[in-house]
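One structure, pasted below without further comment.
On to chain A.
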Amino acid sequence: MESIPVEHGLILAAILFSIGLIGVLTRRNIVFVLMSLEIMLNAGGLAFIVGASRWGHAEGQIMFLMILTLAAAEVAVGLGLIIQMFRRYKTVDINVLSEMKG
Partner candidate 1 sequence: MILVWLIGVLFLGGIIAWLSERLNPNYPRLIALITVLLDLVLMLTLLGAEPAIGGWVAAIDAPWIPRFSISFYLAADGLSVLLLLLTAFLGVIAIGSAWDEIKVRAGFFYFNLLWTLAGVLGVFTALDLFLFFFFWEVMLIPMYFIIAIWGHENKNYAAMKFFIFTQVTGMLMLVSILMLAYFHYLQNGFVSFNYHDLLTVETRGPLEMWIMLGFFIAFTTKLPSVPFHSWLPDAHSQAPTAGSVILAGILLKTGAYGLIRFAVPLFPEASKSFAPFAMTLAAISILYCAKVAFAQTDIKRLIAYTSVSHMGFVTLGVYAWNEQALQGAIMTMLAHGISAAALFMLAGGLQHRIHTRNMLDMGGFWAKVPRMAVVVLFFSIAALGMPGLGNFIGEFLALLGAFRANIPLTVISAFGLIFASVYSLWVIQKVFHGEYTNSEFDDSHLTDLTHREMVYYATMIIGLIWMGMYPQSFLALSQPVLLDLISSTEEIVNIVVQN
Partner candidate 2 sequence: MQDLIWLLPTYPVLGFFVLVLTAGRLPKNIVAIIGAGSVGLSFFTAVIIATQFLSSGENYFIKEVWTWMAVGNFSPGFNFYLDGLSLVMMLVITGVGFLIHLYATGYMADDPSYSRFFSYMNLFVAAMLMLVLGDNLVVLYLGWEGVGLCSYLLIGFWYINPDNGYAARKAFVVTRVGDTAMALGLFLLFTELDTLNIQDMLYAAESEWEVGNDLAVAAALLLLGGAVGKSAQLPLQTWLPDAMAGPTPISALIHAATMVTAGVYLIARTHILFELAPSVQELVGWVGLITLLMAGFIALTQSDIKRILAFSTMSQIGYMFLALGVGAWSAGIFHLMTHAFFKALLFLASGTVILSLHHEQNIFKMGALRQKLPVSFFSFLIGSLALTAFPYTSGYFSKDEILIAAHGLEGPGIIFFYGGVLGAFLTGIYTFRLFFIVFFGDSNAAHPPEKEYGGWNMNGPLILLMILSLVGGFIAVPLDPVFGHHEEHHVSGLLHGFMIAVPLVGIAISFLFFYTKTFSVEKLMSNTFAQTLHKFWNNGWGFDWLYDRFIVFPFLWLARINRADIVDGFYTLIVEISRTANVMIVKTQTGYLRWYALSIAAGLLLLITIGVLL
């Protein structure tokens, strides 16, 4: 009675992952893009926790910790880049970064 189907946890992660993906694909504001990336990473973390729960392992949680770490680092670097970008272009529009092509 006290149980949740594994697939539901995974599907939730997939939904969040997809939403994050949509965010990355549609938003032109780079801050939102970064946030969407966080959603994707978080969805991955969720999937690991589901896995950990299914196997009764702590390993999934450790992986989650690592994701947390890398998300933090990524956000730090990403925000640093956003600051530089805003300084240079005075906008957060990601499309200004299209000078290289071909």
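Criterion: a residue touches a chain if its C-beta (ideal position, glycine included) is under 8 Å from a C-beta of that chain, and two chains touch if they have at least 3 such contacts; residues count from 1.
Selection rule: all candidates are chains of the complex that A comes from, given by their letters.
As the structure is a prediction and not an experimental result, all values here were calculated from the model.
Enquirer: For chain A, which of 1 or 2 is the touching one in this complex?
Expert: The answer is candidate 2.
Enquirer: Within the complex, which stretch of chain A touches candidate 2?
Expert: 21, 24-26, 28, 94-95, 97-102
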